[in-house]
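One protein chain omitted, others in place.
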Amino acid sequence: MSATGIGASVKRKEDFRFITGKGQYTADVNRHGQAHAYFLRSPHAHATIDAIDYAEALKMPGVCAIYTGKDLADDKIGGLICGWMIHSKDGSPMKAGGHPALAQGKVRYVGDHVAVIIADTLAEAKDAAEKINVSYGVLPANADTASAMTSATVHDVAPDNRVYDWHLGDKAATEAAFAKAAHVTKLDIINNRLVPNPMEPRAAVGEYEEGSGVFCLHTTSQNPHVARLVLSAFIGIAPENKLRVIAPDVGGGFGAKIFIYAEETVCVWAAKKVGRPVKWTADRTEAFLSDAHGRDHVSHAEMALDANNKIIGLRVKTTANLGAYLSTFSSSVPTYLYAPLLSGQYNIPAIYAEVDAVYTNTSPVDAYRGAGRPEATFLVERIVEVAARERGLDPAQFRQMNYITQFPHQTPLIFAYDAGDFNASMVKALDMADYKGVGARKAASAAKGKLRGIGFSSYIEACGIAPSAAVGSLGAGVGLWESAEVRVNAIGTVEVLTGSHSHGQGHETTFAQLVSDRLGIPIDNVSIVHGDTDKVQMGMGTYGSRSGAVGMSAISKALDKIEAKAKKVAGFVLEAADTDIEFKDGKFTVKGTDKTIDFGSVALQAYIAHKFTGAQLEPGLKEGAFYDPTNFTFPAGVHICEVEIDPDTGVTKIDRWTAVDDFGAVINPMIVEGQVHGGIAQGIGQALLEGAIYDKDGQLLTASYMDYTMPRADDLPSYKLGFTETRCPSNPLGIKGCGEAGAIAAPPAVINAITDALGHENIAMPATPQAVWRAAQKAVMKKAAE
Amino acid sequence: MPMIHMTVNGKAVKGHAEPRTLLVEFIRDTLRLTGTHVGCDTSQCGACVVHVDGHAIKSCTTLAVACEGAHVTTIEGLAHGTDLHPMQEAFREHHGLQCGYCTPGMIMSAVDMVNRKGHDLSEHTIREELEGNICRCTGYHNIVKAVAAGAKAMQGMAKAAE
Partner (left out) sequence: MYEFDYHRPGTLDAAVKLAGEADAKILAGGHTLIPTLKQRLAAPKHLVDLHALRELQGVHLKDGHLVIGAMTTHAHVADSALVKAHLPGLAQLAAGIGDPHVRHRGTIGGSVANNDPAADYPSAVLALNATITTNKRSITADDFFKGMFETALAEGEIITHISFPTGIKSGYAKFPNPASRYALVGVFVAQHGADARVAVTGAGANGVFRASTLEAALKGNFSAAALDGKSVSADGINSDMHADAAYRAHLIGVMAKRAVAAAH
């Protein structure tokens, strides 16, 4: 392994600009003559808009324009879309209510977009916004998931607020399994609503160049090409060849920046109307109100065991809150990103899942780190833990005796797991966590008046979110391949254009490692270009832990083509057939001879083209590839959490965290470990700290860091990480993906540990000190009564 | 609009700004030093931390006009060309950043922490002292390692300067 090749913990190439303050985020983009947009948002969760009077506001200092939904409609600008079609049990399509970028006649959640004020400065835009008089007809509102279907109608197209009622699995087989079960474990589970909170708030700068008729949008996006596609083909801003979308440095995404939102739509549209660049930057409260939220499921689950404690069936009924409108990929999250994972790591012959998705008067809900898979994992790993406890079994052993051990394994729910060794991860994790010593540690805690508990999570996820034909058959409106173009310059330096987008993942380093490794050139000679639709022709972006498995595989495929072409060039130079040329360590050699030429020289020969004619070979060295994998990837692992609870205050301290993950091949262990750390932190956040809370009128009570608990350094432990490796057989690099694992694995590990400490007293997420204190009181009383 | 004068990263600067202009707005919009970021509205996240007269403060909760005559150091003022400050180097070495958005505030806070608490910082101290800086990417694990290493390296810097 070279110091900068595959498998090396290469320090990140992108870091220099970030640690010196030279990153260029969207909010750092300033254009001559730019105006500032401010969105007037609905203070009501549900209301008709009877009139908007902005005559006085228009006269305020600095104001260029004020637009409402009517202006968008007059310009025939289409609404925001949901790009994944889900059908209900009866075959009817999901009920998608209209989603205009500026409200038309009705607002459906607090923060919904009523009007945009464009002014010389942001302060002037805000001053003017206060002069707008909106007549609202306030309607009954509902924010609650469980009661959504009996609440006031959010969209006329769905009178009972049900977007779809969907199911997956063999109902009859599952019923039969339960009929012969020796034991049934039942559990009610809420997966709490989260706000993604990348530290960079969303922002947009829209521009229009009159001479060429080209729009340009700088935006905080994880997938600028998808943004361009949607803004062009569906919203109708401009044809794709007249719309450039740039996602420069992006300060974290976690899913929330996949989607195409009202604000960027309005900024780019309005730039032409006002004849000036239009800039918008969210403040944090706007981010809380208008970024798509995550999770928010209410479920009931039942697990059937036979007399030997083998799991023989699982049935699940889930209600998923999708908020007031269907966000870009929202419909897929509680369906195909969720239910197929309900088999977990276990050999379960029969599973049946039903999902009702509902509208409520809340911010739209869509993919957030893990997207569906954390919800599935939480459900499976909680009910498995409870089942083990009910049967008096060691929770690790119960898992081990139900693990899938043969691969490939076809689950009852779509997926064919292609490779894994679940038990290897468990064995390693038990050892690293010193599971044998937990009894002694519990006693030591008890002696201090503290409660100690240990919790497991044996998770599996489906990543890559591809192949295209497969997702197409499940309702996706797009293909989920990835593209790459490798441009070799005449002196042998390389630019790689990728459709993946880096917003913290370190692609500029890992992708360069692959290229450096393959071409035998210094890593500094490789530049990664991404995030600009004028540079990269097309791409599907970064989410679903897909950049390694799919994005890098596309680069690998392009590199295959580069190598093939370079061999031809080398053949002409070395006067040998290209089939006789070997390429190794950056050198082309005629087999069995010492005739050799290095990569840089071949590149030069490709461009000067003196050694071959145009009829023999095209000059130049540039190749592109589109890569579509043959299967999803299935990262899996075991996380073990150990907590110590102060029963006097209910404070839960995470004392130890052990994670053993199988991500297949790893390009840069340092970066992979960083991804695991961050994921676990978000998972712990969900379990202990975070939760979006609405009041009964649909006001978001947790709309700033004063009330929404973000994990801070002193809330979290250091983590102990280990890895096992079974290579992924469905892509050339053997990569499974690592970006979401921690967020998927962590929540059940934490809650299993807390409930272990509390003597199995159940507790909801987030397990705040107050909730834990209450449960601890109950546990103590229960113990006293026994 | 009043004219505001400061010394920023060792350079005398001035600019017109309304009294309601925040220090972070003056730094970003007037001086066009965009390394200082804004991540919240309630003084919690710390993306905007700069040093004013030697102390780390939140530039989103300070008026520019109140810093008339002050010495301000921003993230852009730490390195000398490609010669990184030891704390910057430690963040790179220990992978203490991912998306980079909170990083300038983290590094400015870390340098201030060392100035106040010395070079031998325990994990507990570092985690407590980072109360005013929120990171969403790293889970803090590597930030803690970076700050500890950077603190030690700053001792080396102090010695080298002697």
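General remarks:
Here the chain labels run A and B in written order, and each chain numbers its own residues starting at 1.
Here is the rule we go by: contacts are C-beta pairs under 8 Å (C-beta built on N, C-alpha and C of every residue); 3 or more make two chains touch, one makes a residue touch a chain.
Given the structure is predicted, the values throughout are model-derived calculations rather than measurements.
Listed by label, the shown chains that the missing chain touches in the whole complex are A, B. Set against the missing chain, the residues A:73, A:123, A:190 or A:427 yield one that touches it, A:123. Summary of contacts with the chain left out: across B:8, B:27 or B:56, the touching residue is B:56. In the full complex, subunit B touches the omitted chain through residues 2, 18-20, 22, 41-44, 46, 49, 55-58, 61-63, 65-66, 68, 109, 112-113, 116, 129, 131-133.
Contact residues of subunit A toward the unshown chain are 123, 126-127, 130, 648-650, 689, 693, 701-702, 705-710, 715, 768-770, 773-774.
By definition in this document, only the chains that are shown with their structure count from here on.
Contacts from subunit B toward subunit A in the complex involve residues 18, 20, 28-29, 32-42, 44-45, 47, 74-76, 78-79, 82, 84, 88, 91-93, 95, 97-104, 107, 123, 126-128, 130-131, 133-144. Within the complex formed with subunit B, the subunit A residues making contact are 11-12, 14-25, 27-28, 30, 123, 197-201, 249-252, 254, 281, 283-285, 503-506, 670-671, 673-674, 677-682, 704-706, 710-714, 716, 718-719, 742.
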